[in-house]
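Missing here: one protein chain of the complex. Every other protein chain is in place.
Chain lettering (A and B) follows the sequence in which the chains are written, and residue indices restart at 1 in each chain.
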Amino acid sequence: MELPVVDFTAVYPEVVVTLVGLLVLAVDVFLKPERKTVLAVIALLGLFLALLVTLAYYPLDEVAFSGMVAADSFSQFFKLIFILSAAFSILMSPRYLQIFNINAGEYYELIMFCTLGMMVMVAGNDLVTIYIGLELMAISIYLMAGFQRDNPRSSEASMKYFLLGSFASAILLYGMSFFYGITGKTNLEEIARYLDFTQNMLNTKLITLSLVLMTVAFAFKIAAVPFHMWTPDVYEGAPTPLTAFMSVGPKVAAFAVILRVYMTTFHTLVPDWTQLFWILSVLTMVVGNVIAVAQQNIKRMLAYSSISHAGYLLIGVISAGTATEIKINGLPATSLVSESMMSVMVYLFAYMFMNLGAFAVVIALAKAGNPRELLQDYAGLARRKPFTAMLMTILLLSLLGFPGTFGFIGKFYIFKAAITTGNVTIAVIGVIMSVVAAFYYIRVIVYMYMREPEGEILPEADFASSTMYAVITTTVFTLLFGVAPGFIIAMARYSIEQMLA
Amino acid sequence: MINPVHLMALGAALFCIGMLGFLIRRNLIVIFMSIELMLNAVNLNLVAFSNQFQSAHGQVFAVFVITVAAAEAATGLAILIALYRISRAVNADEARILKW
């Protein structure tokens, strides 16, 4: 039997993250509980190394490990997002873990392994690889959500997420097993080849069944309505740095897989899945935004807002799908397809910065024994902490999609993609829902700048510098890419052209 | 000899019973076991197809599923115990501090 040549360049970032995770694990054993912050430093350095390695080998274009790993610039783009979001989450963590008495070094290990899982997921070119990555990511998060052991909310969040999450995994697997049953393959490219080849004689029932099942599972991961129910409960219950991480990482990873799998492998099934996503997208935008209005807890409000962002992102996915069916002068409209996919990727990048930043502000405000997550806690913040309030304002405006911020760039490309591909109805619904969103984002700003705190005014704690670094960095990037998004756009576009070629 | 279709039917039945358990039972342990049932249904499918194609990919997939399911089971039980320690809840409906 001929053994395949193993090319490790394809997985250097994964290798780095794994080794650093193990290093953290090893060092953890020798550390006293009060010195666990060292682990954060090691993890950060490791993530920085992983970032450098990813960039050093950019752009790659190869399929390694017998076709299971697609080390292309598409996966590199997403690896950057994961590495950055892990790094920001770790920056926010030390102080929070300290004041809420979560002195577990395992936290950092699990973040590293979770990042590894997401990286495996986007690099996965095989159903098995994707499943393994997804489980690695999910199990790490189930565990981390329950890390605040003296708080019943945390345990409950963990339990709910675990039960619903493993239910979703089971559904995903059931769907995947049918795909294997139809095609006899688990490799994405081979499945795609088979579907192309047998386009007109497919076992349609089985295919649609498995497509729907897989879509349900992915909808669960991106928290699309009505598969979103776990999101607010889990986001509220979990430790906030983790909430920040899980509001970005798994969602981005799931969107990456959706883009890769649905656009390359299931491209013959476009009419089916665009319809599915259409319904999900509208429901997600409407329910997410409307419920967010009723929230008095900022963490829950951000949870619902992150649900609604999935709705906007789905608009981009739908546009990409419909674009594959558009013919210009008899030729496929490749540029429309890549523009639509690009819009999703750019939005995800923007979403990473602004969402993590907003959560970082929530963490910066937290005090021992009082998480300070209520809207009322933000009253008059501008007077007590003018700089923080200004940063939060910028981040919220970005979430709202205000011009001059990265969030606007994302939203602009999404809506533009929708309109150019003829999905005008859903674009209009998106715009209307953005108006609703304006209401709850602006309300926070109003509280910060124009509301006096009721009752006793507590002095703000010293804002831990590492959390503030996270806030400042994310805000700076939000503004920087809001004005000059060219770099990210070029990267996203290049990777898509490479993938579709 | 039973053919793969029968196996798929069995798998479907198993999957549905698992889902039923998920729905009607309130005890977290039972809900938990229902997940195991659903994963078993998946494995049945995979093995049936693997046999049909005479290819080992399905079996490999099943091995992964079984192992990961074990890890998941361990995780779930740990979470369950942690929850029980703090809130004495083993019933799915008792865990609802987080809402709205």
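Quick notes on this one:
Basically, contacts are C-beta pairs under 8 Å (C-beta built on N, C-alpha and C of every residue); 3 or more make two chains touch, one makes a residue touch a chain.
Going forward, contacts and distances are computed from a predicted model.
Missing from the rendering is one chain, named in UniProt as "Putative monovalent cation/H+ antiporter subunit A" (options: "Putative monovalent cation/H+ antiporter subunit A", "Bifunctional protein PyrR", "Peptide ABC transporter DppC" or "Molybdenum transport system permease"). From the options A:Q98, A:T208 or A:T334, the residue with contact to the chain not on display is A:T208.
Of the listed residues A:I291, A:L313, A:A366 or A:L381, the one in contact with the hidden chain in the full complex is A:I291.
Note on the undisplayed chain: of the listed residues A:P13, A:P94 or A:G133, the one touching it is A:G133. Across the interface with the omitted chain, chain A contributes residues 1, 3-4, 6, 11, 18, 25, 64-66, 68-69, 104, 106, 109-110, 113, 116-117, 120, 126, 128-129, 132-133, 135-136, 139-140, 142-144, 146-147, 149-150, 160, 163-164, 167, 171, 181-184, 190, 194, 197-198, 201-206, 208-209, 212-213, 215-216, 220, 226-227, 229-230, 232-233, 272, 276, 287, 290-294, 339, 397, 402-404, 408-409, 412-413, 415-416, 419-420, 424, 427-428, 431-432, 434-436, 438-439, 442-443, 446, 449-451, 485-486, 489, 493.
By the touch definition given at the top, chain B reaches the unshown chain through residues 1-10, 12-27, 29-30, 33-34, 36-37, 40, 43-44, 47-48, 50-57, 59-60, 62-64, 66-75, 77-82, 84-86, 90-100.
Note that only the chains that are shown with their structure count from here on.
Between chain A and chain B, the centres computed from C-alpha atoms are 26 Å apart.
Contact residues on chain A toward chain B in their complex (touch as defined above): 127-128, 131-132, 135, 139, 142-143, 146, 149-153, 155-160, 162-163, 166-167, 169-171, 173-174, 176-178, 180-181, 184-186, 232-234, 236-237, 294, 300. On the side of chain B, the complex with chain A involves touching residues 8, 15, 18, 22, 28, 31-32, 35, 38-39, 41-42, 45-46, 48-49, 52-53, 55, 57-58, 60-61, 64-65, 68, 71-72, 75-76, 78-80, 82-83, 85-87, 89, 92, 95-100.
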